[in-house]
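Every protein chain of the complex appears in place save one, which is left out.
Chain lettering (A, B and C) follows the sequence in which the chains are written, and residue indices restart at 1 in each chain.
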C-alpha cells in the first residue's frame, strides 16, 4: 500500500487555484493586505462556499498574515479576536436553560448554550489544520499571541481558545516517541541544537558526543508536524549517579559500554515550541523513556536526573540579607573564619560576598568551608521552602516542582556539578539528582499533589531540618 | 532517526503494571465488573492520581466494558452519561455572565461558563485516546451509542459529546490518503471486502479485478487508527462515461491501458466506521482523488461517478398509485399497448405491475417501451422532487443530495446500468453519472446549498420538465 | 536521505530511447525477430558502443526473446551458446602456461588462460542484471534451459555458465530474510499459494490459517528480485512434537497462545524458482529461522520438522516383491492373520495388496496390525538403506538426505500423519520428525557428510536394526 504520491502538493495547487478564483470573484481587489484579510475573515465566518473554499481562504489568510509587519499583525489578531460568541444568542440560550421544564429539555438547552458560547473564531482556527504546515502555523501563532496578550488583554480570549484547541490536538495520545541519534537527519539535528535550552550545544562534535553509543536522546513528535521536535530529553548511561555535568559533556571522556551501565541520567530536557507553553508532555516523556530504556537495558537499575536548581542563589541572597538566624552560630563562625571575618553577622556577609564574586569554586579551601552550609541550605530550599502564600505546599524551585509533581524523589545534592557561568550564578554550582523509581512514581505524585509531601532521601531530609 | 522500538507495548505493559497496582491499592476487590467500573469511573472523575494513573484506569475501564454483556453495557453507559456538568456551577457561572460589569469581566465569565458546561465525562473519554487501539475503542463506542440512544434518550448528551470529540479528531486535516492495490496487506484487503457497501465483493478474484492496472482505489486513514479504513472509493479508468456497473465488474473484460483512458469513473464509495456517522469525509475524498488522478494521468479529462438512485422505485411506486397525470396520454397509451392494456389508467397500472415483477429488463421490447418513460421520470425525481416540506430545496434522493452538495452536476442517465437484484428493485436498473468538473465544483456547491439550484446537463433538464 | 524518485522508470525510458536510436542506426530494419536478435548478439559481443548501449541491446534482446515461440527460442539459445571461448586463444594460453619459465610467469599465464576460457556469452548474460526485472529474466531463462538441455546437449555449457553466475549472485550472503504474515501484500501471498509444493493451499482461508498468530512463515528474498519469493518455510508453534499434518492444517482447530508453545514444527518448505535448481538455501533458511524463533520465543525448546517420506512406498513395494526375509516369521504370521492369509509368503503379499488398495488407514484394526511392521521398515528405510552403489553412504530418501546433510537427527515416526491421497500413496501415511538441535547441528552434519553416520533417536536406531 503506497501513500498517494505528492498528494499534499496537489491539494496545495488546488488551493492555489481556488484562492486565485476566489480573488477574481471578490471583484475589485482590496487595496491592501489588511483589507483583504478583513474581507476574507468576514467571508470565512459568514460560512460562504464549501469546505474547500473555506480552507482556501484560510490558506490565503495565513499567507497574508505571514507577510504582515508587527503592527498589522496586531490589528489582524484583534480583528480575529473580535469574532466572539453572539451575546444575544448567549443570553437567549441562558434563558432557555433556566426555563427548561425537565431534565431532557435542560440537557438540550445546555447543549445549545455550549454551541452559542463557542466563538466563531474557533472554527476559523480549525480550518488551518488541513493546510500543509498549518499546525506549525497555529503553534507559532500562539507564540506571538502569548507575547501580544501582555500588552493587549483583549487578545486573551483568542489565546485561550487557541490553547484549548492545541491542548486537544497535542494530547499525549497523539504523540510519537522517536529516538534521535547520529543517523538522524542533519536538518533535524540542527533544530535540536537550536532548541537545547539547558546545556548549550557548542559544536557538531559536542552534538555527536551527546548521541554516542553510551547516550540516548528521545523526542516527542506530532503527526501533523513531523519535522518539528516538541520536547526532547538527553540521557547518559553511566555507572552510579552522575554528579557533574561538565564530566558528562566532556568530549575527551572515554566511552562506556552501555551494557555495563547501571544508571540512566536524564541530564537535559528541553521544550521546543513556545507556542505550546502550558501544554505539558515532559511528565509523559520521562516515563516513556524510562520504560523504553528499562526494556532495552536489563542491567539499568536506577533512573535519575542531574538537574539545575535555578532559583537557589536568588533565594539564598535574599535570606543572607534578611534572616539573621540563617546560619547556626557554628556555621557562622566557621565561615567567618574561613572566608575572613569573625562574627555571625560577618559570616553571612562573608558568604554573600564570596558567592557574589563567582570565583570561589576554583579554590578548594573555600569550597571545603562552604560545602556543609551550601548543602544544608540547598536541602532546605528544595524540601521546605514554599512558593509564596498561594502555593503554600508547592516547592519554591520550579524544576523541583516539575519533578516532584511527576512523582520523582529528591535523592542527592552535588556541589561543583555545574561550574559553567550560569551554574555558578544561579545554583552556586549545585545540582540535584531526582530519582524516578517506576514502582513509586504514582505514590510520590499523589503525596505531593495531594498533601504537598516531598519525597526525599533520608540524608537530605535530615540535612533540610537545619541547625536549630 | 528510528522510531522507539516496541514502545507501544512497553507502555502497554506499564499500564498493566499500574492497573494491577491500582487494583491492589483499592483493597477489597469489587465483587463484579459493574462495581469495579463504577468505582473506576468515580476515581477517574474525582481526578485522583496522576495522568498515568488516569490512563491506566481508562485502560481497565475499556477492558471491563469489552467483557460486558449488552444490559451491563447499557447500565455502564448510563452511569458514564450521568457525569454531567454541575448544575449549581452552571447556574453560578450564568449569573456571573449576567452580572459582568464590563467586556473583560464578561469575557472571563463566559470562559468560566464554558468550563462549567463541559461535562466531566468528556475528560474521561479523552483519556482513552492514548491507549493502544483507544481511538478505535471510542469509534466503536459511538456505534453502540447510536443504537442504544434510540431506546434510551438519556444517552443523547453522551453521544453528542463523543460525536463532537470525534469530529475534532477526525478533521480532514488529520487524515491520510493512501492508495490501495493488490500489493496492500491481505488483512487490510479483507476489511475492504467487509466494508464494501455498494457493490458486494464476492471473491478474492473479484477484488483483484477491482485493483487491476486500469483501476484505482483510495482510502482515508487516521494516524491513531492506522490499520482501519475510514472511507474508500473505487475508480475505473475508462474511455467515455461508463453506463453499466456489470460491465465494470466483469472479470472477463479486457484490461484498458490506463494511458488510453479519458475518464475516471467513481463507481463505489463506502463509509467504513458506523461510529463516525455524521462526520463527513466523502466530499474531501472525491476531491483529493480527482486531484491525484488528474496529476498522474494528464489524459484524463472527465471525472464522474456511476451512482445508484436508491429511492427511485419507492418514489415511483407511490406516484404510479397516487398521481393520475403522472404519464402523458401518449406515454400511457404507448405503455398500455406495449405492456398489455389500453387506457391511461391501465398504462400506469401496467407499468406498476411490470416493474413489480422485476424481470422486464431481460425483455428488449419491454425495455424499449419503458425506456422513455423511466428516463423522464428519473430525471424528474432527481432534479425536481424535494425531500419533504422542510427540505423543500433538497434533492429527494440521498445519493443525489450528497453529490449535489459536493458540487457535482447530474450528467447522464443509464438504463440497464445495474441489473443486479438490488439494482432492479431499488432503481429499476437505472444509474446516473454525476460529473465532477474541478473548475465548477465550488460554483455548483454554492448554487445548490444557497439557492437549491441543481446543476444538470441540458438534456436532463429538458427531460425533467415533463410532458405537461 | 531519499531514494531517487522513479529512477528505475527513467532509466527504463532512457533504455527505450537508446534501443530506438540503436534500431534507427542499424539502418535497414531486420526482417524478423530472429535476425534482429542475431545482429544484436553479434553487436553485443563485438563490444560495440559503451556500456549503456550494451545494456540497451540486452533490453532489446530480452524483449525479442520474450516474444518468441519455443522453436525460435531454442534457435536463439543455441546461437547464444555458440559464443564460446576462442579455441585458438585457449590453445595459445595453455601453451603459455606450459612454457612459463618461473612461478610469476606461470601465475600470469594461468590468469590469461582463465580469461581465455571465459566464454563471451557470460559477459552478455551479466548485462541483463541491470535491467528492471533482469535478474528474474535470467532465473526464468535458466528454467527454460534446464528443460531444453535434455533434448539439446549443446546447450549444456550455456546452462552451466548461467548456473555459475546465479550461484554467485544468490550467495546466501546477499539474501534477505523476511517474515510473511497476513499483513503481507496480496500479490506476494498469491505467489506463495502458487509456490507451495508440499501441502497445497486450497483457499485464502487455508492461507490465513497458516499465517495465524500460532504460525510463522519466513522466506528468503534477493535485493534484485524484491517481489519474488526464493524459498519459504511454514512453521507451527505447538506443544510437543506434532504428529499429524491434517491436524496442523485443520481450519477449525483452536488457536494456541504462542507463549505457551514449546516446539516449533517446520511442516512445509518450498523452493519457488525452478531456475535456481541446484543452488541451495534450504539449509540456511532453516538455521536462520531457528535462530529468529529462538530469540523471539524463549519458551521454545525444540525445533523439528514434520516431513514426508516420499520414497518409502516405492521402496517398500520392491522389497515386498524381492526380499523373502523382509518380514520376520512372527510379523509375517501376524500380518497374514490380520490381513487374511496364513504363510509368511502370504504375509508379504497381503501387505503389498493391502497397501495397494490405499484404504487401510481408515480401518483401525488394519492399522493396529500394520503399525509395528510399517514403523520398523520405515526406520530401516530412513536409517540403513543407501542411495545405490555410488552413494553407498547416502540416505536413499531425498528428504532424509536433505535434513541429515543439514545436521538434523531422525527423531520420531508418525503413522497416519498424512492421510491425504499423496500421503497414503507415497509414504503409507507415515511422516517423520527431524530434530534440529542448534548445539549438535554441526557435529551431525560432519558425521553424516564425512562418515555417512546418520543421527537418530535410540528408539529408531533399535527399530531399524530389524528382526534377524
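Simple rule for what comes next: a contact is a pair of C-beta atoms (placed from the backbone, for glycine too) under 8 Å apart; a residue touches a chain by one contact, two chains touch by 3 or more.
Computed from a predicted model, the values in this text were never measured in an experiment.
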Missing chain -> touching shown chains A, C
Contacting the left-out chain: of C:35, C:171, C:250 or C:277, that is C:171
From C:92, C:292, C:338 or C:367, the answer for touching the chain not displayed is C:292
Out of C:53, C:209 or C:270, only one touches the absent chain, namely C:53
Interface residues of subunit C toward the undisplayed chain are 1-7, 10-11, 13-14, 17-18, 21, 48-53, 84-85, 87, 90, 94, 97-98, 103-104, 106-107, 110-111, 113-114, 117-118, 126, 128-131, 134-135, 153-154, 156-157, 160, 168-169, 171-174, 176-181, 183-185, 188, 218, 223-224, 283-284, 287-288, 291-292, 294-296, 405-407, 438, 441-442, 445-446, 449
For subunit A, residues touching the missing partner are 182-190, 204, 207-208
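We adopt the following convention: only the chains that are shown with their structure count from here on.
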Contact graph of the chains (line, ring, star, complete, other): line
At the largest C-alpha centroid distance from subunit B we find chain C
Subunit B to subunit C, mean C-alpha position gap in Å, rounds to 50
Separation of the C-alpha centres, subunit A versus subunit B, in whole Å, is 40
When centres are defined as mean Cα positions, the distance from subunit A to subunit C in whole Å is 60
Touching at least 2 other chains, the residues of subunit C are 185
